[in-house]
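All protein chains of the complex are present and in place, except for one that has been dropped.
Chain lettering (A and B) follows the sequence in which the chains are written, and residue indices restart at 1 in each chain.
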Amino acid sequence: MKRKLISAIGVAGMMISLAACGGDNGDGGDKTGADGYAGETLTVWVMDGSSPDQWQKDVAAAFEKKTKAKVKFEIQQWNGIQQKLTTALSEENPPDVFEIGNTQTPAYAKTGGLADLADLKTEIGADWTESLNESSIYDGKQYAAPWYFANRVVLYNKKIWAEAGIKDTPKTRDEFYADLKTIGEKTDAEPIYLPGQNWYHFVGLTIGEGAELVKKDGDKYVSNLADPKVAAAMETYKKFQALSKAPKDKDEATPQQGEVFGKGNVGAFIGMGWEAGIAIEANKKIEKEIGYFTIPGATADKPEGVFLGGSNLAVAAGSKKQELAKEFLRIALNDTYEGELAKLNGVIPNKESLQTNLKGNVVAEAAAPAAAGGGTTPLIPEWAAVENAPNPIKTYMTAVLNGKSPADAAKQVEDEFNKRLAQQQ
Amino acid sequence: MKRSLFGRLWPNVTAVVLFIGFVFPVYWMFATAFKPTGDIISEDPVWFPTDVTFEHFKRATGVDHFWTYVSNSLIVTLCAVTLALVVALAGSFALARMRFKGRRGFVIGFMMAQMAPWEVMIIAMYMIVRDASMLNSLVPLTVFYMMMILPFTILTLRGFVAAVPRDLEEAAMVDGCTRAQAFRKVILPLLAPGLMSTSLFGFITAWNEFPLVLVLNKEAEAQTLPLWLSSFQTAFGNDWGATMAASSLFAIPILILFVFLQRRAVSGLTAGAVKG
């Protein structure tokens, strides 16, 4: 009884705060003009590595100029972000705006923690690329705004490749393998750094094979890891992983693969373009040696399947600065700054017209050919639970790499995988 | 003859081996922290740092908010320990010196409180603090840390109080002291070693805690050193130099405090025990 009362008070409190926002709404026009927002600070969570300092500085300046309010960027780590975000959204002062991975967006949309951005979509989102906006829509409503998208490429050390006598970048998977083999034979470098749990790359391979990670069983989603197509993707992964000395039970962030590459004794790694920055930070001298190419597919005419990772920007439903938060989105996502982000980071912007910013960007040019054949993990609310540690897909990968047959490994993790897909919401 | 030589030798040999076993990890932490990166990731370990570098320490302390973490950690730890000592001293005096109904129940109660697995109750604690609008504050941390060390402090101090000869106290009371005065003038000084060793325990527990602060305090302004140290894993990857430098910095206050307090605590205890 008492508990119900408490939660009722909570809801009432929320409604009051929303009502207060409604009030702001009315004279919103005045506020932007005068210095109605002066003294306020908007908190924005961005993920580690997703937006360059320069971009943050520029956006903050433009935002302050227009609204007189300040913006505070807080850098978050991917590791453990869901737990942090969930609790944060339940708090009195959640981050007003936050970056959220596209695969995690549907689950959060369903929780009611994200504000409805329908009006913003009508206002600034008419030309957002439809496929990129898909993850932001849940139950017909717009819960986030697409921000940027990217897929993995091969980053390689030109010096080592030259040392091995390789003249051209590979065009097919077999050529790629042969080149790495050559590096292993002719140099004392590690041909490729591929830890056992770079599961985004593995998801890319399954997309390349045309495999699905989950399937419908009645009205439930269940594991589809036993599919031979998934096994084929895993075999490819295993073949390349065997060339690496990287641990089979770690992902690409522990240690940061960019940092390992930066030491200068690794031929290549599969990663995001911005990871070059990590390598350069670890070792300035590596900068001129880094080259990029599209991950080669089975045949020369079709690049490897890639995971189209991406991030959306969302507004917390519990934020008391709804209007200011939308103001931030208007600025951060306008052509100038969305374009700047694409240019600086070599990521795919949220609308086609801005893709010109990628011209001459070596990373983007290496990434673009694969993007067309890219895909994502299933965009269902049930998916987010799968990504929580220990991620069963990572467990599956390590099991196969340690000698289990893909079928046995699939069976091993099936229960855990299904349990998470069926987890009560 | 031969046997007695062996008999004299083996305890010493064992002691040396054990000494190396116990000290090596601590030594290796400091050694790694001072070695240039090239010596850290070398195919054959460099056993003694020859080119000493402070570069890793610079990296570890160069993190944003480093000094905020230091001062938060100190504030929270010192307050929690002091509070726990005061509260526990009163309680332990009652438990050690007085007869009353339910005494046994209190003792068992504190023993059970000592078993509380705090890590598994994190979410309940989080919701309480959240609903009280006390997130990102040092106050809940301080009082919870106080509670984490309180049962142990009470139970241990009880032993120390009991070890103080009763005659001394009674003699003081015969001399016209009130009970409170007798406590302050006679018992408290004798308890010093006990207070030191229990506060040491409390200090380390509070200094180390991180699952709770991780969920309660998301803002850097209210975070503590263990979060800084654990964040190194992701932020610095396999930069073992910086990680070991951070570990060293984190451990130094405790090591100093420990070497300093432990000797007194143990010697005080043994002396007191022999007298008793």
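Rule of thumb we're sticking to: a contact is a pair of C-beta atoms (placed from the backbone, for glycine too) under 8 Å apart; a residue touches a chain by one contact, two chains touch by 3 or more.
FYI, contacts and distances are computed from a predicted model.
*Asks:* Since a chain is absent, check the UniProt entry for it and pick the matching name: "tRNA-specific 2-thiouridylase MnmA", "Sugar ABC transporter permease", "3-isopropylmalate dehydratase small subunit" or "Ig-like SoxY domain-containing protein".
*Replies:* In UniProt, the chain excluded from the picture bears the name "Sugar ABC transporter permease".
*Asks:* In the whole complex, not just what's shown, which of B:S42, B:S71 or B:Q181 touches the removed chain?
*Replies:* Once the missing chain is taken into account, the touching residue is B:S42.
*Asks:* Have a look at B:L135, B:M148 or B:V186 and name the one touching the chain we're not showing.
*Replies:* Residue touching the chain left out of view: B:M148.
*Asks:* Would you write out the residues of subunit A that touch the absent chain, in ascending order?
*Replies:* Listed in rising order, the touching residues are 3-4, 7, 10-11, 14, 82-83, 86-87, 89-90, 107-108, 110-113, 245, 247-249, 318, 384-385, 388-390, 395, 398-399, 402, 412-413, 416, 420, 423-425.
*Asks:* Could you pull out which residues of subunit B are in touch with the chain that's been left out?
*Replies:* That gives, for subunit B, the contact residues 11-12, 14-16, 18-23, 25-26, 28-29, 32, 40-42, 44-45, 86-88, 90-91, 93-100, 103-104, 106-125, 127-128, 143-144, 146-152, 154-156, 158-160, 162-163, 165-166, 169-170, 173, 179, 194, 197-198, 200-201, 203-205, 207-208, 210-211, 215, 226, 229-230, 232-233, 238, 240, 243-244, 246-248, 250-251, 254-255, 257-259, 262, 265-266, 269-270, 272-274, 276.
The working rule: only the chains that are shown with their structure count from here on.
*Asks:* Okay, in this complex, where on subunit A does subunit B touch?
*Replies:* Going by the criterion above, the answer is residues 6, 77, 79, 83-84, 87-88, 90-92, 253-256, 259-260, 263.
*Asks:* If you look only at subunit B, which of its residues touch subunit A in the complex?
*Replies:* Residue list for subunit B touching subunit A: 41, 126, 130-131, 133, 135, 215, 218, 231, 233-235, 237-239.
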